[in-house]
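Next up is a structure, given as C-alpha cells.
What follows is chain A.
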Amino acid sequence: MGYLTAQFNVERCKGCGLCIGFCPKHIIEFSKQLNTKGYSVPEITDGSKCTRCGFCAMMCPDFGITIQR
Partner candidate 1 sequence: MAEVKLMKGNEAIAEAAVRSGCRAYFGYPITPQNEVIEYMARRMPEVNGVCLQAESEIAAINMVFGAAAAGDRAMTSSSGPGISLKQEGISYLAAGELPCVIVNIQRAGPGLGGITPAQADYFQATKGGGHGDYHTVVLAPASVQEAFEMTVRAFDLADQYRIPVLILGDGAVGQMMEKVELRSFQRRMIPKPWAATGRHGRQTNNIVKTLYLKPEELEDHNNKLQAKYREITSKEADWEACYTEDADLVLVAYGIMARIAQSAMNIAREQGHKVGMIRPKTLWPFPITPFKNATKNTKGFLVLELSAGQMVEDVLLAVEHKKPVSFFGRTGGMIPTTKEVLDKSLSTMGQKGERLK
Partner candidate 2 sequence: MIAAESARMLNTFSRPECIKQVDYHYCPGCCHGIIHNLVGQVIDELEIAEKTVGVAPVGCAVLACDYFNLDFVQAAHGRAPAVATGLKRTRPDNVIFTYQGDGDLAAIGCGEIVNAAARGERITTVFVNNGIYGMTGGQMAPTTLSTQVTSTSPQGRDTLRAGMPIRVSEMLATLDGAAYIARVAVNSPKNIIKARSAIREAFLNQIEGSGFSLVEVLSTCPINWGMEPLEAMKWVEQHMIPFYPLAIFKNNGRQSRDT
C-alpha cells in the first residue's frame, strides 16, 4: 500500500540536492539511481512521514517535484 507523497520526476532532476536539504522530516535522500542525464535522483525513504508540505517542490528549480493534494 503506497503512501500519498511528493512525486519525483526523475528525468527532470539535476541532482542539486535542494529538496533533500529542505525536507523538514529529513526523509529524502539520493538513491542509487541515475537518470539519463547522469544525475543521482532523490527518493523518499519513509513515505509514511511525508506530510506533503511542499517544501521540496518549492525549492526545486526544475519542476521536478509535484504534490498531489
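Here, contacts are C-beta pairs under 8 Å (C-beta built on N, C-alpha and C of every residue); 3 or more make two chains touch, one makes a residue touch a chain; residues count from 1.
The candidates were selected such that all candidates are chains of the complex that A comes from, given by their letters.
Quick caveat: nothing in here was measured; it's all calculated off a predicted structure.
Applying the touch definition to chain A and the options 1 or 2 in this complex singles out candidate 2.
Those residues of chain A whose C-beta lies close enough to touch candidate 2 in the complex are 12, 14-18, 20-22, 39, 54-55, 57-63, 65-69.
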